[in-house]
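Below: one structure, written as structure tokens.
A single protein chain has been omitted from the complex, and every remaining protein chain is retained in its original position.
After this line comes subunit A, so read on.
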Amino acid sequence: MDSGGAPTQDKLRKMLGLLIDNPRVKAIFGARFGGISRCDDWAKALVQYVIENKPAKPMVMRMAGNMEEEGRRILQEAKEK
């Protein structure tokens, strides 16, 4: 699934929901190379989705590019909570 350029956090959460809710999907691999898209938006959407929906399927995410450090900080903080 392709998010298109500069997706909002809301759109990213909906994308995750569509994939997770599909019974044929066993696991999710995500890749975010921040250009016009921002890694911090991606991380915030991911954290909120996981907190709200507690998905049981494994998710592996790759993240690099613009706002990568901020994105990693958000994920790290969420992990510590």
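Here is the rule we go by: a residue touches a chain if its C-beta (ideal position, glycine included) is under 8 Å from a C-beta of that chain, and two chains touch if they have at least 3 such contacts; residues count from 1.
Definition applied: contacts and distances are computed from a predicted model.
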item: Which of "Inner-membrane translocator", "Heterotetrameric sarcosine oxidase delta subunit", "ABC transporter permease" or "Succinate--CoA ligase [ADP-forming] subunit alpha" matches, in UniProt, the chain that is not displayed; value: "Succinate--CoA ligase [ADP-forming] subunit alpha"
item: Subunit A, residues in touch with the chain not shown (by the definition above); value: 2, 4-6, 31, 33-36, 64-66, 68
